[in-house]
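Encoded as structure tokens, here's the structure I'll be asking about.
Only one protein chain is missing from this complex, and each of the others stays in its spot.
Order as written gives the chain letters A, B, C and D; numbering starts at 1 within each chain.
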Amino acid sequence: MIALAVLALLLAAGAFSLRAVGTALAETRSPVLVLPVASGRVPEQHALSRYHVRWYAASVVFLAFDVEMLFMYPWAVVVADLGTGAVVEMFVFLAILLAAVAWARREGAFRWA
Amino acid sequence: MTVETVLLVASALLSIGLYGALSQQVVVMVMMGLELMIAGVLLALGGLWWFLSPDPSGQVLLLVVLAAMTVEMATGFAIATLLHRRTGTDMTDMAAELHE
Amino acid sequence: MTDPLADQLARLPAAALGAVLALGLVLVLAWTASVSRGVAAGRAVPASMAHAPAEAARLLRQGRRTTLSADRLLWRVGGWGLFPVAVLLIALVPVGETALLPGSLGVVWANALDVVVWALVWLLGWGANSVAGLVGGYRFLALALGYELPLMFALVAPAIAASSLDLAVVADAQSSLWYAVWMPVAFVAYLVGVLGFAVSGPLAAPVGSEVSDGALAELSGPDLLVVRAGRHALMGAGAAIAVPLFLGGGSGPWLPDAVWVVLKALLLTGALAWAAGRLPTLRTHQLMEPLWTILLPLVVLQDLVVAVLVVSGS
Amino acid sequence: MRGRVVTLATARPRVYVVEAPGGRYVRAETHRELDRRGWQPAPSPASADALLIAGTLPDPLRAAADVLWSQLPGPRARAEPTAVSSVPSTLDGLRACLRDRAGQLADRRGRELDEATRWVRSDSARHDETDHDDMDHDDMEMAPGGLVLAQGAPDRDGLEMDALRHPLGPLLDRWPGGLELVTTLHGDVVVEAEVTWWEPPHPTAPPQTGRADDLAGGWDAAATVLSLLGDERQARLARSVAPSSPEVGDRVLRRLDRLTRRGALPRTAGEVLHTALADSVPALISDDELVELVSGRDLGDVRLLVAAHAPLLQGVVDASGSLDD
Partner (left out) sequence: MTDSSLVVDLAFWGCAVVAVVFGALVFVVDSMARATYALAVSFVATGGALLLMQQSYLGVIVVLMMVMEMAVMAVYMVMFMGMNPALMPMSMVHSHRTALGASLVTFVVLGSGAVLVPWPERRGAPSPDVTEALGRAIMESHMLVMMAVGPVMVATIVVGVALSTARTRYDRLGDDLDQTPTDPPLRGETQRGGRRRDR
């Protein structure tokens, strides 16, 4: 706990001094407000918009698969003592999940929509 | 840090989540409210586990709550995408008429 | 956790020394990564060594910039957060007998810190309100979905073999044979994960130069310096975490444990950065499927093999 | 102390090299000169020290060059070499200007902190005469910061999302001079594109003529594609290819084939580079074929494809008149 606090303090001091050196060397304090880069043109609209994510299906598959990790870590700690029963149970769980991933691949979930 | 204070904080989180879930119009924001409520439940369960009966089965229940939250999010996103594709918008009141 | 305040304060000097050493180690590893990146790009070694200080001076002298209607808070958090994540990762590594941040769940904390990079790089791309930044940020999340699960299974493999999630215990359990030797697929998947969260090598599309450096497009001066140093530091930190997990921690002839850990971390960082410099950057929409349908099943298979070996008591 | 830091900082300045219409040869020579000095070109004006526009700018593009100039951050220098022979001296001049502390202080003091709003206001004023001017540009609600919000558009995937109009060119690094490709983006996929060519003030006479020049164009395109892929080492190699050293050319050709096989380079880009470098002279590409080639593609792929097809584009050929043998 104390090590974390000291690290945070050290990092904050480092960041602050870096900014100070930057301000001193560049002889200016405030950043200059410019247009986002668009090959010399004025952007026609704000870039921040409803960005069409082409991989949304993959994110759903990831969220479901990721829950398995919740059980994987505690299982890893005890699998040596519990023997083959635990191994079979976990890898049956993983096998059907990988089958679902194969199905999702054929549906085109990992392709750009 | 006593069981009362932990449950107080948990109920605060839960009520903020309830406010969000009830007041927001967009499906995704309602999900944010739901998640905040589940966070409150998670904190309450953690507190009860630590202060009352710290046996492993309580921890398993917490894992199940986390799994349930992730499943809720995944299906929520899928439904939000479906709604958006069907009706071009995802306002909760307009989502009521799925048939048209 | 419940020891009184006095005991915490007693450990202040040791913690302070450890923190300074951790910061120094991260800076040395980041510098090694930038030197071997320069050598891979074809520059001579002395020129590559001088590149980092010269570039730091150039960027420190450069003014800072912000774009129209940018989300400056999130943008700066994304940029300045990368280096601290690398320092926290290094603090988990047991150098000598204990780590700066010891814990029975070092492996899971390493995974949690890798995931924080997801948020940081997307925010870096999102904050600048520029098309190049957005394209870079969203490319990173697509790749992150691909490399994260193999990385998690690669982290679990040593934990299965050592029956513990504590990095020190995992390191000590490898005195007979290093895990990198009998878990090669897990080691490769882990290194792919390191290339992933350090945004370099085949997974460098989010900062690809065909979208004018993607998520870094609108950065200048100290903000760009911190992000570039952060990327190199993450490469070094990822390599340092691989030492207790796969390369036997401090074990080695002649030299003391601590020196071995630092030496292995330096060598692995150099090799990884050189490979990242030489391998071509693959396109995101070409990379998603192989990560999910080739690398993931292979790593799960590796975990099965490890579990069977552990259970059969070999 | 400060002097030493400034010399260290300006040891290898990062120059943002942009090709003006018809400035292909000057730009190619600039890149070769940067290789000789070991100066890495800047990937975007955001982190560049100097702006170098190779060739003579036609008047309509002067405003674009000034916008680019306003986007450079701290100590900055600007140059517009028009002759191949003047490139080395121009680069020396840039470095001297970056080291001139008094000049940089004056530049910073003379520069207002808000460089964005004056461009947005002048741009929207220009829009007013052309568009219907009942749209009130200045109210905060519809156009925060002066730019309008992106509007939704139907998409091949059935999700109605915002479409962005993003220009590639006219002044972009590693991009054919004079080409402005305004792309309509849904996410990172280019759905439509409009091509406009900006003519050079006067057609530039190519230093070499006939076959040698055509091959040089091919190698220049290969070097640009390799640089866009982030492979600076091979790009330098491709730029150093001379008719006298065929084996260097073979190494670059093999690298390009490997990149195409591994999927790092779009297949069509790899094929056209191979034909341009190997033997036959591939057919020219009209503007419509370019739009067809580019639509439905990822934004990054678009830049790779345009760089690979650069010597064959109709506009480039007219501008530099290189292939008229």
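Some notes on this structure:
Criterion: a residue touches a chain if its C-beta (ideal position, glycine included) is under 8 Å from a C-beta of that chain, and two chains touch if they have at least 3 such contacts.
Keep in mind it's a predicted model, so treat the numbers as computed, not measured.
Shown chains touched by the undisplayed chain in the intact complex: A, B, C, D.
Contact with the omitted chain, checked across C:W31, C:F83 or C:Y138, is made by C:Y138.
One chain of the complex is left out; on subunit B, the residues touching it are 1-20, 22-29, 31-33, 35-36, 39, 42-43, 46-47, 49-57, 59-60, 62-64, 66-67, 70-71, 73-75, 77-82, 84-85, 89-91, 93. By the touch criterion stated above, the residues of subunit C touching the omitted chain are 1-5, 8, 69, 71, 73-74, 103-105, 108-109, 111-112, 115-116, 118-119, 122-123, 126, 129, 138, 141, 144-145, 148, 165, 285-286. On the side of subunit D, the interface with the absent chain consists of residues 144-145, 149-150, 156-159, 161-162, 189, 191, 266-268, 295-296, using the contact rule stated above.
In this section, only the chains that are shown with their structure count from here on.
Put simply, the C-alpha centre of subunit C and that of subunit D have 33 angstrom between them.
Note on chain placement: the centre of subunit A and the centre of subunit C lie 13 Å apart, centres being C-alpha means.
Among the residues of subunit C, those touching two or more other chains are numbered 60-65, 67-69, 131-132, 138, 212, 217-218, 221, 285.
Residue positions of subunit A touching 2 or more other chains: 25-26, 28, 32-35, 37-38, 43, 46-47, 51, 53-54, 59, 66, 112. By the contact rule set out at the top, the touching chain pairs are A-B, A-C, A-D, B-D, C-D. Subunit C contributes residues 40-43, 47, 53-54, 57-65, 67-69, 131-132, 135, 138-139, 204-205, 208-213, 216-221, 224, 280-286 to its touches with subunit D in the complex. Taken together, the subunit B residues at the contact with subunit D in this complex read 81, 84-85, 88.
Residue ranges on subunit A touching subunit C, taken from their complex, read 1-4, 6-7, 10-11, 14-15, 18-19, 21-22, 25-26, 28, 31-38, 43, 46-48, 51, 53-55, 58-59, 61-62, 65-66, 69, 72-73, 76-81, 83-84, 87, 90-91, 94, 98, 101-102, 105, 110-112.
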